[in-house]
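Note that one protein chain of the assembly has been removed; the remaining protein chains are unaltered in position.
Chain nomenclature is as follows: A, B, C and D, assigned in order of appearance, with residue numbering initiated at 1 for each chain independently.
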Amino acid sequence: MTLTIRNITKDFLVPGDQSICALSEITFSVADEEFVSVLGPSGCGKTTLLRIIAGLEYATSGSIEINGEIISGRSPRMAMIFQEYSLYPWRTVRDNVTFGLEVGGMHKSQAREVAQTYLHLVGLDDFADRYPHELSGGMRQRVTVARALAIKPQILLMDEPFGALDAQTRNRLQEELLEIWEKTKKTIIFVTHSVDEAVYLADRLIVLTSRPARVCEVIPIHLARPRDRTGQEFARVRRQVLDLIAQPKCSLQ
Amino acid sequence: MTLTIRNITKDFLVPGDQSICALSEITFSVADEEFVSVLGPSGCGKTTLLRIIAGLEYATSGSIEINGEIISGRSPRMAMIFQEYSLYPWRTVRDNVTFGLEVGGMHKSQAREVAQTYLHLVGLDDFADRYPHELSGGMRQRVTVARALAIKPQILLMDEPFGALDAQTRNRLQEELLEIWEKTKKTIIFVTHSVDEAVYLADRLIVLTSRPARVCEVIPIHLARPRDRTGQEFARVRRQVLDLIAQPKCSLQ
Amino acid sequence: MRSPVPLLLPVLLIVGWEVAAHFIDNPFILPSLTTVIPILLHPFSDKFTLGTGSLVDNAAVSLFRVALGFALAALIAIPLGIGMGRSALLNNILDATIELLRPIPPLAWVPLALAWFKIGLVSIVFIILIGAFFPILLNTIDGVKSIKRTWVEVALTLGARESDILGKVILHGAAPTIWTGLRVGFGISWMCVVAAEWLPGTTRGLGYLILYAYNFGQTNVIIAGMVIIGIIGIVIDQVFKAGERRWFSWRALER
Amino acid sequence: MRSPVPLLLPVLLIVGWEVAAHFIDNPFILPSLTTVIPILLHPFSDKFTLGTGSLVDNAAVSLFRVALGFALAALIAIPLGIGMGRSALLNNILDATIELLRPIPPLAWVPLALAWFKIGLVSIVFIILIGAFFPILLNTIDGVKSIKRTWVEVALTLGARESDILGKVILHGAAPTIWTGLRVGFGISWMCVVAAEWLPGTTRGLGYLILYAYNFGQTNVIIAGMVIIGIIGIVIDQVFKAGERRWFSWRALER
Partner (left out) sequence: ITPSPPAENRVSLIQARGTGPMPTLLGTGQIDAYIAWQPTPEVAPLAGIGKVLLYSGDLPPEGKWKNHPCCVLSARQDTIAEQPDLVNAISALTILSTRYVTEHPDESAEIVADWLAGKGNFTYGNVSVSSVDVLKQAFPTVKFVNEPTGPWINGNIEFVHALRELGVLTGSLANTTDEETIAILFDTGPYYQAKAMIESGTIITPPSSGKEIGIGYLNSDHDAALFVAVKNWQYFNDNYGIALKPVDRTTSKPEKAELIVNGQKIANVRLVPGDAGPQLMQLASTNAIQMAYVGNPPVIAAADKGTPIKIVLAINTEGSGVVVSKESPATDWKSFVDWAKARSAAGKPLVIAAPGKGSIQDVMIRYSLEESDLSIIEE
């Protein structure tokens, strides 16, 4: 299953009959079970791109294709994890995970079983009956991951999911995400503006320019897994990436 | 001028007549014009320590000394920059900077001149008449730096000032902070939980254990300035620090 | 380990009252507490209330009326508010009219209520309904409009239909704000019951009791009535607050 | 490019009213607009208002009373609220009493107001004051209590004294919440003016006009009075909202 983003352009209309161009002719493909990171400076249009892929926003032009077939609107094959805190605070952790199953028509008791599986996967078995506000930021993001996985999407869209976490927690979650990815074999598009994070996680980086976002570089990461953040090899690749994106045409800074 | 933190212990009373020990027997000194980073895991008590130094909180036992003299309460020789967003949203950038001068009794017009100097220092000349909500997060933190500097403190206490910013902005502000530090020759205590940040900025790291915080390691950083984040040398020191704080006694993770 | 401080002022006020009553020596201005307390101590007796039934009877009647008017207000205002919060068109159609009607005091509707709904329960309930309606409506609209967009979008990406979004997201997400609207609305209904019970043909209720006592110069009965109104008001407000803590604590704790 | 949609319902209501008035054919239930509109079209004439002065006169009188009661309420409630927000002791002393007095409807104070303050402006102003007082007080307390601790601490580390903190931090930081209290309080005062103007001895004011017209079954005058009340209410509410946008936009934009 291949996901293709083809020629996506997005203009926002803003008051005063003007328009802001957020995305300009973005084209790239993601292979089955691939882990792709989209890297770009703050405000360049990363969230917008993910929203278009998820069908929450319409592109001004261009198309999203799965296996060459144009999809319009939302597709059950995709699930999105949002940049900001997005759990339902009035539902327990378990009921947050069952949400997608319930609206999909699954029987309550079955949904709870499925939820249990995914809570186990993200290591939150013991927290099923807690409410979101009882969890730390990192635990919360793990719940959103479980919630997204529970509906068995083929593609996972992740919008800076660990942006608000402290460094330690962030590193731990990155490791866990990789484990889950290997177990569940999803295709993942992971948006971030941290070079470290992108290099640690991805098979391939799509580097965007600042607004309007264009694809400036596509960088494959040939580091064996598990990767060692503090290793010399890692530092080298990281430096390479930093050098590449420091080119004037990327204008990352 | 030497700042000495001597045997500071802090117990918080919590409902139910219990107490939480946040700091336990913290002792270290900061030399004149030194840049010290306090490094510790989330929730270990870093903010509490800074608040005690600033005189916003009383220690359960121990003392804060300047040049061997015990100070109690707030001292005009210190200014603090807070972890969370702390500008007065109803004041313009300039009037935020003049705040400390006004309450110190300085004449309005003179205060505005002084503010101008410091706004220039942090590169915000053109934003003096804007309101905080019109600024980006990074610009806001620069205003708080200007506001703190304007009252000419000898010691600057900074509590994860760049924690909420994205990586690029954060790096830029770190560089600017070092420039300002070199220009104004302040003593700085800079709290963070990012090893990268601490290694990039400080002359010396005070590493705290998780709660109750104790001083676990004091690590001098012998890197020449300007430091190169992507350099081999930097990676080596960073790794060293990571190894040191990975000792069981530090229990940073 | 409850502090006695909160009792300080009430005790002082009571002592001050009694002293003042002694000196003013005019039961029409300030009746001595010795004439007020017996009424409060015999809430089931109709000996003190000029033949209008006991305090408890009157309170029950007033509560019933308020409950009815309030429930009707909620039944109309909440669905309407959800509609106006979700649909810009509906909001556009109704907003101007609502803004014009809102500032008209419930009391000003008395003459029209009497003409439209006749003497009796319906008129009284209408006045109470008017009082509760607008806070509930405005809070519902506000609650629905200020639902986090992400909550709705998460639901969409998880495959929710409009009915799921309404029932599982909007209603829950807006519930704390709606609840506050209900609390405020109830407070205003409770205020309106006095006005409503001054309508002709009324012979029961705390408002009626106060008016009737007033007509016969029974200031002690008036004050007893006010105390009961205050106590019931405070109790119900506490019930709403307890509900808020019980069901909507997530809002305060979130983030 | 204003949409005509908001005018839809008012126009429909007006047409519906006139049609209904025609069929009901009972001026007590629904007077024809032809008897209401002339009154509204001659706001300066006292031809239509049974000798109580023109609509504008009456509105001015009511506004003056409300302004007075409201201003007094603000003058007492804001300093008190700041005190209660800052001092746990003061809060402890006053809280219970305030909670008991709060639910008592302004209308229930009418008999006592007359006994205490006699006939005239003072009694009327007292009723209005009661109405405005509690929302202003509670909002002030809330605003002061929910001031960001950091704002105060920043001021402390910058060398501010208690007076600086009060004047330069608390007052500004709590201002938007206090302003909301003022807006709500004004709304309630405006509601209370009708009740207050039903006090004996009153011969002016929109509330009096409505009551007086009611005495002679002049439903058309009642409706004209209600329309004026609605319009003034909406205008003043808009003024408060404009003030909020003008001075406190920082609160919405912050974060």
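The rule is short, and it goes like this: a residue touches a chain if its C-beta (ideal position, glycine included) is under 8 Å from a C-beta of that chain, and two chains touch if they have at least 3 such contacts.
The shown structure was predicted, so the numbers you read here are calculated from the model rather than taken from an experiment.
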{"item": "Residue in contact with the excluded chain [from C:I39, C:A115 or C:L206]", "value": "C:A115"}
{"item": "Contact partner of the left-out chain, one of C:N26, C:S87 or C:S146", "value": "C:N26"}
{"item": "Touch residues of chain D, complete complex, unshown partner", "value": "25-29, 31-32, 35, 46-53, 111, 114-115, 118-120, 200-203, 211-212, 214-220"}
{"item": "Residues in chain C touching the chain absent from view", "value": "26-29, 51, 111, 114-115, 118-119, 198-201, 203, 214-218"}
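Just so it is clear, only the chains that are shown with their structure count from here on.
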{"item": "Chain pair with the most C-beta contacts", "value": "C-D"}
{"item": "Distance between chain centroids, defined by C-alpha means - chain C, chain D (Å)", "value": "18"}
{"item": "CA centroid of chain A to CA centroid of chain B, Å", "value": "33"}
{"item": "For chain A paired with chain C, centre-to-centre distance based on mean C-alpha positions, whole Å", "value": "49"}
{"item": "Per-residue overlap in chain A, given as positions that touch at least 2 other chains", "value": "none"}
{"item": "Multi-partner residues of chain C (each touching 2 or more other chains)", "value": "none"}
{"item": "Chain contact graph, described as a line, ring, star, complete graph or other shape", "value": "ring"}
{"item": "Full enumeration of touching chain pairs", "value": "A-B, A-C, B-D, C-D"}
{"item": "Chain A-facing residues of chain B, complex", "value": "41-42, 166-169, 193-196, 230, 232, 235, 238-239, 242, 252-253"}
{"item": "List of chain B residues in touch with chain D within their complex", "value": "54-56, 74, 76, 78-80, 82, 84-86, 88-91, 99-100, 102-104, 131-133, 147-148, 151"}
{"item": "Footprint of chain C on chain D - complex, ascending", "value": "3, 5-10, 13, 28-29, 89, 92-97, 99-112, 115-116, 187, 190-195, 198, 207, 210, 213-214, 219, 222-223, 225-226, 229-234, 237"}
